[in-house]
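The structure is given below, and queries will be raised subsequently.
A single protein chain has been omitted from the complex, and every remaining protein chain is retained in its original position.
Let's turn to chain A:
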Amino acid sequence: MTVAIVGNVPYTLNCTDQTEIDIVVDTSARAATRPRRGRRGPHLWAVLFLLPSLIAIVSFDYWPLLRTGFLSMQSTNLFGQPNGFVGSDNFAAMFSDPDFWRTLGITVLFMLGSVAGKVIVGLAIALPVSQRVRGTGVFRASVLIPMAVSTAVAGLAFRALMTPSTGLFDVIARALGGDNVGWLTSTNVSLLSVIIVDVWTAIGFTVLLLLAALDSIDKQVFEAADVDGARFWRRTFSITLPLITPTLFFVVVTQSIQALREFTIINVLTAGGPADSTRTLVIDIYQAAFGGTADYGASSARSIILLVLILALTAIQFGVLERRVNYR
């Protein structure tokens, strides 16, 4: 390791810490031949160590971010080549397109449904499991199963379950006296179907997080409540839930971001159909660029919208975490 030697003496001169002076004294003979550190600047090796990851994030995070901005202000020819600066034309076209607003509406519905589902299902599982009754340990393990399969596999498994008429979901619906539901073929149900799958894939994440929060509640709080004779529901709503609000906030925000970004589940299950009833913003971005037309301008304009939405949610997340730190 070659490191620039910044003078011979400043290392000891600028040093106010007793132990470090000792080091210099102890090893003075070897220190003369060893690389020295300058007190003022960073080590050269440190700069070299940063380079690989810096080059990577500049090439594949910052540069594409700028390029998406450029692309959103350019028109694209039939062969996917940018062919001219058009200013805000792509955005104007997007905002005056009713299909875009429909897509945005579907995106918000998907986000709200998925987040609500995850919080409700997460609590419905985590609250009973946190009771620490003997035997729930085995159960904690089963929660990990959705984490063990990829989103693509989970989506395809549910596609099998939701197969019209022969899939298990329709079989059960008929056994219960109902009719075939058309999980993936009815425009009224399709969005609910992809939400169900999204909720399932997040069970491991939400339950583990909520359990960690529930387990960290001081048990004396509950003992005091027991003395008061507070029943389970009352106790849950007036003691447990308020105490884990920071974690609930965290789940809500991170899962909102995740829902905005969800591509795999929808692509695998419905590809945005039927009749665009599950076409969210990300599916729209994909379809505009790779769905046959290669309109990178339109796709990038939509990407900017996605970016803005996610930045807004991230800002909220940091605000919430700020408060969370203050609670402690």
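Operating definition for what follows: a residue touches a chain if its C-beta (ideal position, glycine included) is under 8 Å from a C-beta of that chain, and two chains touch if they have at least 3 such contacts; residues count from 1.
The definition used in the following text is that contacts and distances are computed from a predicted model.
Protein name for the hidden chain, per its UniProt entry and selected from "Peptide/nickel transport system permease protein", "biotin carboxylase", "PadR family transcriptional regulator PadR" or "Carbohydrate ABC transporter membrane protein 2, CUT1 family": "Carbohydrate ABC transporter membrane protein 2, CUT1 family".
Considering A:N77, A:S142, A:T187 or A:T236, the position touching the chain not shown turns out to be A:S142 (whole complex). Only one residue in the set A:M94, A:A154 or A:V194 touches the chain that does not appear here, and it is A:A154.
Residue in contact with the omitted chain (choice from A:L50, A:L112, A:A224 or A:A275): A:L50. Chain A residues in contact with the hidden partner, per the touch definition given at the top, are 1, 19-20, 23, 26-27, 30, 34-35, 37-39, 41-43, 45-47, 49-50, 52-54, 56-57, 59-65, 67-68, 71, 124-125, 128-129, 131, 133, 135-136, 139, 141-154, 156-161, 163, 165-168, 171-172, 175, 200, 203, 205, 208-209, 212, 247, 250, 254, 257, 260-261, 263-264, 267-268, 282, 285-286, 289-290, 296, 299-300, 303-304, 306-307, 310-311, 314, 321.
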